[in-house]
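For this depiction, one protein chain was excluded, whereas all remaining protein chains were kept in their positions.
We call the chains A, B and C, going by the order they appear; numbering starts again at 1 in every chain.
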């Protein structure tokens, strides 16, 4: 299985019926494809919509209905459109249950860096700082390393997105939960050992006696959004 | 002419085409009846409407269309409804050209008190503090005295509505403008002498050499709102 | 999708004595009248109520005033309800008077996750008593604190069964702002329509904010 698919499938298991969920541009957007059957969540796009639906077929798209990346998207019956203040009021005000974001680095304090590499890449924070500060749960979905270099570090050396401790990091190797005590290794991916995860991680990992394997169904049908 | 009608007619002369105007409960509301022909102003009600129109005949009213006093009102074609934050954003943000409010006291600094008499009458400030702080022009429309006692004082002894200097006071006796130098007597009512105004005013009035009489047309038709 | 419609009696039972309530409406226009009546009927006591006004005696929130269900009131204008003024002056009900634009922004800041409101309104007046001021670029602003509540009781015109809300004319007033700031939001619509009947562009309060909808009475 492609590692990005694996990450997206594992993230999808975190979403619960009734959640309002915001998916970041890129890998996080693909999470919607892997929602388990019967899980009924509602997606927000920070450019101003609740009720995102899969991209309609050509001929059924509307230029005024796009996701936060500017790409075409659909809307479910019962969708709601609003302005940017309202969109971020929902995010900052604690009305958003879950956000899934990409990451450049996560550290032992559970802090995320994901918006710039000084002098090299300056995409800007967009909505990320508000999302990480305001969402009830923040899930970071990212590859475990960048060309072999660890991204889960003792301390982030890139500019932080927020000082708020995120809720969970999900990579193609592991599920890691930042806690008061530090980073706890919660799960490993199928075929990956605890030792391999530890070796690919700069940060100290707290390893419980029992580390289960991710409950990823390999043949799940691809459904829903995007 | 009734003194309240006289005040309302004189206030109406201050309104200019294109103005967005908010009229307070009571006497100020009646100003709309006396707009000179050809003057096209737009009325805001702070409970959330731009485009107030005269009260419709019975049978044409709607329980969801009221003024700030809760009384029935009409709406012109092209009216706009909005929530209380937007309504006061318009007021505080400098988008409201004129507000006309009643007053209990005005003083030599041009400060207004109009929202409570401690221990006796506690109506609350409602929108008055925002209106006086935020409107481009604040016109106070009130009787010159209360049962003979002056209401235009050296210093207000009732709680202030705002420290902001109001633009104009219009009474049944005079038009008075607060300035850097103090209160300037700009006009007297028909049949009223400068001496009578001075006698009925506790505050020191600056009296120019020439104090014209209010240009009130006695037989103006009653038109428009309310 | 979740079933949110319930009877007014069941909804009101969710609200305990001593609860803090945001109640929408302006002189009763846009208030959730059946919810208010039911709270009176159930004899709720010791409520903290945040609302623009207390309407007239015998109308809207004035009914809660009349039976002394409210121990603390945060409001902007009680000039048209002499009984509220009497209770305030007699010290029977604690009343905090707040400028109307400030009340709206305080509720919004609670619901929008902001730390407070920086407003020029009320500087140098009684409304500034006990409050911090902040000087910004040479101008002084009051720091007004956010307001949230256990419940927001919302009057609205139309809802869909999912809980998207629309308002009518001046009945909108504080309702959409309060819907952001209640831990539990109970909406009382005039009618409930099928999901999809309200255009996304005409939804004012998105359904994710609404917990319960009051169904039509018998």
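Simple rule for what comes next: contacts are C-beta pairs under 8 Å (C-beta built on N, C-alpha and C of every residue); 3 or more make two chains touch, one makes a residue touch a chain.
Predicted model only: the values in this text are computed from it and were never measured.
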Item to check | Residue among B:95, B:137 or B:154 touching the omitted chain | outcome: B:95
Next on the checklist: Please identify which residue in A:21, A:53, A:76 or A:91 touches the non-displayed chain.
Outcome noted: A:91
Item to check | Per the touch definition above, residue among C:119, C:162 or C:175 touching the missing chain | outcome: C:119
Item to check | Which of A:17, A:62 or A:193 contacts the chain that the document leaves out | outcome: A:62
Checklist outcome for this item: Listed in rising order, the chain A residues that touch the chain left out are 45-49, 62-66, 68-70, 75, 81-85, 87-89, 91-92, 116, 119-130, 133-134, 159-163
Item to check | Absent chain, residues of chain B that touch it | outcome: 18, 20, 40, 42, 49-51, 75, 77-82, 85, 88-95, 134
Checklist outcome for this item: Absent-chain interface residues of chain C come out as 105, 109, 112-120, 134, 136-137, 139, 141, 143, 145, 166-169, 172, 200-202
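Keep this in mind: only the chains that are shown with their structure count from here on.
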Next on the checklist: Per the definition of touch at the top, where is the C-beta contact count highest among chain pairs?
Outcome noted: B-C
Checklist entry - Taking each chain's centre as the mean of its CA atoms, which one is farthest from the centre of chain A? => result B
Checklist outcome for this item: Most central chain, judged by mean Cα position vs. mean of all protein Cα atoms, is C
Checklist outcome for this item: Per the C-alpha centroid definition, the whole-Å distance linking chain A and chain B comes out as 56
Checklist entry - Can you give the whole-Å distance between the Cα centres of chain A and chain C? => result 35
Next on the checklist: Distance between chain B and chain C based on Cα centroids, please, to the nearest Å.
Outcome noted: 29
Item to check | Residues of chain A touching at least two other chains | outcome: none
Item to check | Residues of chain C whose C-beta touches two or more other chains | outcome: 108
